[in-house]
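The chains shown are only part of the set, and none of them has been moved.
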Amino acid sequence: MTDPFFQPTSGMDLPRFAGIATFMRLPYVPFDHPRIGDVQIGLFGLPFDGGTSNRPGPRHGPRQMRDLSTMIRAEHPVTRLRPFEAARCADLGDAAPNPVEVNDTLDRFTAFARRLKSQGIRPLAAGGDHLCTLPMLRGIAAEAPLGLVHFDSHTDLFPAYFGGKTLTHGNPFRAAVDEGLLDPKRMIQIGIRGTQYDSADRDFAKAHGIRIVTIEEMFARGIPDVMAEARDIVGTRPTYMSYDIDFVDPSVAPGTGTPEWGGPNAFQAMQVVRECAGMNIAGGDLVEVSPPVDPTGGTAWLAVSLMFEMLCVMVTAL
Amino acid sequence: MTDPFFQPTSGMDLPRFAGIATFMRLPYVPFDHPRIGDVQIGLFGLPFDGGTSNRPGPRHGPRQMRDLSTMIRAEHPVTRLRPFEAARCADLGDAAPNPVEVNDTLDRFTAFARRLKSQGIRPLAAGGDHLCTLPMLRGIAAEAPLGLVHFDSHTDLFPAYFGGKTLTHGNPFRAAVDEGLLDPKRMIQIGIRGTQYDSADRDFAKAHGIRIVTIEEMFARGIPDVMAEARDIVGTRPTYMSYDIDFVDPSVAPGTGTPEWGGPNAFQAMQVVRECAGMNIAGGDLVEVSPPVDPTGGTAWLAVSLMFEMLCVMVTAL
């Protein structure tokens, strides 16, 4: 039985441009809400871009993504899945960052993720820059390392730079491996491309057995073949899905800070998520959406369309 | 004693760019909320532009105004009034329009306003086009006509056109006078300018005793003098304040559908509201904010800054 409380406001009752914007028009259920205990999948924002080495902006991502997400309807066009009926989903609000201190923010976000974990809520986060993934993993993977399916144009496996003491959005997955939050043998990174400073990331991947699929390989083999390998690598144990919007070609998703040309189109961008069907997704995020460099809001609209795809995969894993 | 429930989220706790956007970060209190009975001033949206004869867009006004309104802080810079401590304010959400039928929408909005009236909540609405003012007046002025202080570049006193059966945003105040919702002797319209089709509006004003202050007169006499007259005209009985953002010069507020050059600057735009101190404001609205023609969001930011000024006037009238 679907729970009426957890159903999104219908566009038939209130037009999609109207009303206070929550993720996919779901009810707002903060931690002190009486129904928090019933939430199975929590959508929330991580409005922080203090780990950004180039163009800032993703701190504004969650709000714009909420705005655009009111155009999402109830049913998946291909699978006909109706995720809001299949699982109790809610908008949990945003985790509060400290905009001027990276480490304090990481601690705040980690605490937020731990609280989700303790409530049995699977997270589906909207970034924020890619460093925001690290506290999510710290919060939910502390007991046992997770697998990772990672869509991105960058590996984010670099060592810290700019003096080296503080992490940036180029380092989260290296840190997560180092901290034992991810099992490198169950990690796959897809779509990698763009000019590079050096090979520090590839060396790290090779040393730990992390699988990197460049964009050239992805296009040469085709998405179904690559994603079959991805399903093999992550297997049936709990896996985290991290989707950096710069995986997608900048012509499709200009609203991001470090775009790299030559990525997938929108159909392919959704296809890779659909091909994750069957994975046991313990949590996920969609990061690096930067409204200030996206004059039409299209990037946020794509991002929430992808979050809907991710949600449909997560629901089937419950 | 200030009620903690009705205090806006502080930027010290959650940065201003973070969180679900409600008007001025106030709590969301829809009609079915347990605290609805305690609300004194209700902020809400009227997302409708079906009465627009030229460029549409104000249906998107309330959401963008909510977004920008999170930059409003607690205290007025001149009077030091802290309105959220002085009165219990809340975001009531949006009244639901029918985007394809003007009359159905007017009925829906009227019912919404009646409900406010019956709850003893004073409305402060965010439009929507200027036709949205009419159902507000139908809802709260049915028993006794109100005075009107009206900032605009247009009188909106024209008869219906395009075939004549349906009202547009050029007609609300003529209709309101015809329906006995406004007392024409207690009406003042300030800032009028721009080319015209004919003199139908001025003839109507003259016939009913409505005071029109053109922009030339306003600049020649100065705002304090004009506003002293305005206070005389509306007196101490209940008065409605309607602020069309196109009162302000298009260089300041480009985000509107029918801009007319030669209006006040931002300081003057706020000054006229401050000069309403002492009026008995029974309700108000800020209309015609059109996000699609405002690339920076500045118009919405001005609009919510003006709503804060209006709120401060309303609070002192409680």
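By written order: A and B. Residues from 1 in each chain.
Following the convention adopted for this analysis, a residue touches a chain if its C-beta (ideal position, glycine included) is under 8 Å from a C-beta of that chain, and two chains touch if they have at least 3 such contacts.
Just so it is clear, the structure is predicted and the values come from calculations on it, not from any experiment.
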item	value
Whole-complex copies, counting every chain including the 2 in place	6
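Operating definition for what follows: only the chains that are shown with their structure count from here on.
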item	value
Centre distance in Å when chain A and chain B are each reduced to the mean of their C-alpha atoms	40
Sites on chain A touched by chain B in the complex	13-15, 17-22, 28, 45, 47, 59-60, 62-63, 66-67, 91, 93-94, 96-97, 99, 295
